[in-house]
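Following this message is one structure expressed as structure tokens.
Complex shown without one protein chain; remaining protein chains in place.
Chain nomenclature is as follows: A, B and C, assigned in order of appearance, with residue numbering initiated at 1 for each chain independently.
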Amino acid sequence: MSRLQTKLPGLTLKNPIMPASGCFGFGREFSGLYDLSVLGAIMIKATTEEPRFGNPTPRVAETPGGMLNAIGLQNPGLEKVVGNEIPWLSQFDVPIIANVAGSQVEDYVEVARTISKSEYVQALELNISCPNVKTGGIAFGTVPETAKHLTKKVKEVSDVPVYVKLSPNVSNIVEMAKAVEDGGADGLTMINTLLGMRIDLKTGKPILANRTGGLSGPAIKPVAIRMIYEVSQQTTLPIIGMGGISTVEDILEFYMAGASAVAVGTANFANPFICPELIEELDAYLIEHNIDHISDLTGRSWNKDGKRTYHCS
Amino acid sequence: MSRLQTKLPGLTLKNPIMPASGCFGFGREFSGLYDLSVLGAIMIKATTEEPRFGNPTPRVAETPGGMLNAIGLQNPGLEKVVGNEIPWLSQFDVPIIANVAGSQVEDYVEVARTISKSEYVQALELNISCPNVKTGGIAFGTVPETAKHLTKKVKEVSDVPVYVKLSPNVSNIVEMAKAVEDGGADGLTMINTLLGMRIDLKTGKPILANRTGGLSGPAIKPVAIRMIYEVSQQTTLPIIGMGGISTVEDILEFYMAGASAVAVGTANFANPFICPELIEELDAYLIEHNIDHISDLTGRSWNKDGKRTYHCS
Amino acid sequence: MIKKEWMTVLSQKSIAKNIYELTLEGELVQEMNEPGRFVHLKVNGQMMPLLRRPISIASIDQANSRFTMIYRAEGEGTKLLAEKKAGDTVDVLGPLGNGFPIEEAQPGETAILVGGGIGVPPLYELSKRLNERGVKTIHVLGFQSANVAFYMEKFSELGETYAATVDGTLGTKGFVTDAIHQYNLQADILYSCGPVSMLKALEGLHLTKKGFISLEERMGCGIGACFACVCHTQNDPTGTEYRKVCSDGPVFPIGEVAL
Partner (left out) sequence: MIKKEWMTVLSQKSIAKNIYELTLEGELVQEMNEPGRFVHLKVNGQMMPLLRRPISIASIDQANSRFTMIYRAEGEGTKLLAEKKAGDTVDVLGPLGNGFPIEEAQPGETAILVGGGIGVPPLYELSKRLNERGVKTIHVLGFQSANVAFYMEKFSELGETYAATVDGTLGTKGFVTDAIHQYNLQADILYSCGPVSMLKALEGLHLTKKGFISLEERMGCGIGACFACVCHTQNDPTGTEYRKVCSDGPVFPIGEVAL
């Protein structure tokens, strides 16, 4: 499947399809369903310094063409993630991208420092789109200067490349992308969820105990495509695209918009076998359409060549 | 249907359901399908000072649970709207809310001044969420100070109450709402469309000639509900809610979130009879559930009483 | 008058590769007076797909309250439509737009009807009506390939019929204009429906004094309210004058709208 092989900063991927953070835990459950080594990479659940229980339940609600979640970054904490989860996952031949979260700059720095030293972690994904941060609120993901500063601090301590995960809840996504590029980011992952809410008509209250939650799934795909289209033309950073992917056509759309790899989140819930299925179907599609390499499609919507900096070497 | 009668600044509505701006033209076409007098009000298509052709076609694209549009504010211009369209529409017993657009402050002011003097116009809806403005780009809808200034200028010249239509493409919707409240707005209408894109896999290019467009329909409902929930608790302005409404349940959700009336946009395309149908169904629902007045539901999700300032007198 | 009705599927069959012929029954047929108008279909009662699909009326049988459409199952909506079986219902809005003016062709005159791909269907009812009126019809039908061609025999029953296929598997190899040249076809009036490139080429031929073409455009409402489907006029190709394909068209006199 060399036409799917993808090189990104710190990552050599068999193929460019990976489960998105938070939709795949640390891989244990899915490993019972298929061999995780077929995946391009795995983006593990957000890790914070201390263990977190997260928000009260209900934590999910369905919406038209999408879903809301307010898990609240539940995770066993840095020590257990580095000590148990990552080593366990390392039995599979698949690069690990660690999703880093925190409440203040120091938390991020601490998690990034430690987790990036794990011999099994190939890259970090800086989650600056979490609605639960203490200091500065959602400022990390919505104020360019703050995002830049955080990126810089994390880059200083990280042993591996740092991808910054952008929030779509902003007026100007290009400004955010440029800020983290200035801060030294090696790549971008986008998009995280849009903030949304559903109300239970029986109780008159929000369905989610946390009231608001993050909207994901096919409903947000047009927003993701638009943002990747804009950002990919204005920065030189490679983009791992996500937001509503559930078919090969979706993947092609993300590539044409400007992505260099993709992640699948919510679709794992409707079909837990979606990632391996998409990997096979994408390969078949490229063969059928005589496309030498998937990276030829990157940015096709705005770039005649469709060639970008990052692709199979 | 007194349980549906709704009083808002400048408006006494038989019922709180109206077609959203841009999805109903100036009413001529729908008048061939049903008697427009059954509607709570009509929000007419955006009016600019000069006639506008709008964007090249294709101007619409379908997305999962939604659609994109990039009409580009096509309209016959202020003179014809005031001279022909509004007087024609005045034959129906239905309040007219005029949607005002422009490229710079002076344009808005000019349109607002003239159109608000039309004896048939009960209120203005200030469209500050248009992606095609010349001066300041999307600044009118995304920079609080700019929005406040514009609102103030328009209020100075308007003979009728001014509702400001908020854009969802911001990090902090409450800040925007408060800014236009400070600027003197009499009410809010929300939300306008989210910026999105779709790419045609056959051509590799965006489907819309304008490339990006506004996302509307059920897909964006959770974003609308969240924003109305937030804003209704932080301002005293009445909110006309919109974004994906297509059922009575949707209307109830908007009310519980904090709306005092609702508008239906995209759903008119799937079912042109949707507005009169919803008006009947909503009345039947209230009777069945022993709800004295629809306004009792406003803000129910955060307010035990569910009573707000604006309801049937 | 425009109506919305859940009409019943009488029959659906595949008549070429991915091409379906669908016959529906219902009251709404009584409103169908003109060839070239279209209906706007909601393929299911659910939220997805969200928008209606515009499909031309291919033939009308008012006595039996039936009409037939011919469409290509390509995207999400038309694929779902292709799954409908006899007895199922379809939500139809219509009839919409303005059709081909048959009164513009005088009895005894010759009309040339030129269709391309899924632009062919509305020409069938048109041809029937013209023939009833005593107008001689010549048909030139363009397709990608023989395997997606349809209704050649049905048109042949109404008048001379020529095919053009891009790959030469049926009729003239090339475009409809190649067939027109090859057979040196002449007529008094032109009626056409198909891709813009074809309509443009036909306009350039100046084959007849009078001509009418039917356009396609992506639609929102389908009734003239949303401004999704506008086009410029040839009088004012960059100005603010416009026509709406859904309600002013889809049929326009040649020369009226900018292609």
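Heads up, the rule we're going with is that contacts are C-beta pairs under 8 Å (C-beta built on N, C-alpha and C of every residue); 3 or more make two chains touch, one makes a residue touch a chain.
Predicted, not measured: the structure shown is a model, and the values here were computed from it.
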| item | value |
| --- | --- |
| Candidate in contact with the missing chain, chosen from A:D35, A:E62 or A:E79 | A:E62 |
| Omitted-chain contact residue, chosen from C:S14, C:Q46, C:N64 or C:N235 | C:Q46 |
| Contact set of chain C toward the excluded chain (per top definition) | 46-48 |
| Residues in chain A touching the chain absent from view | 22-25, 28-30, 32-33, 45, 51-54, 57-67, 69, 71, 74, 76-77, 207, 217-218, 246, 266, 268-273 |
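Going forward, only the chains that are shown with their structure count from here on.
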| item | value |
| --- | --- |
| Most central chain, Cα average position | B |
| Between chain A and chain C, centroid-to-centroid distance (C-alpha), Å | 46 |
| Numbers and ranges of chain A residues touching at least 2 other chains | 64-65 |
| Chain C residues counted as touching two or more neighbouring chains | 47-48 |
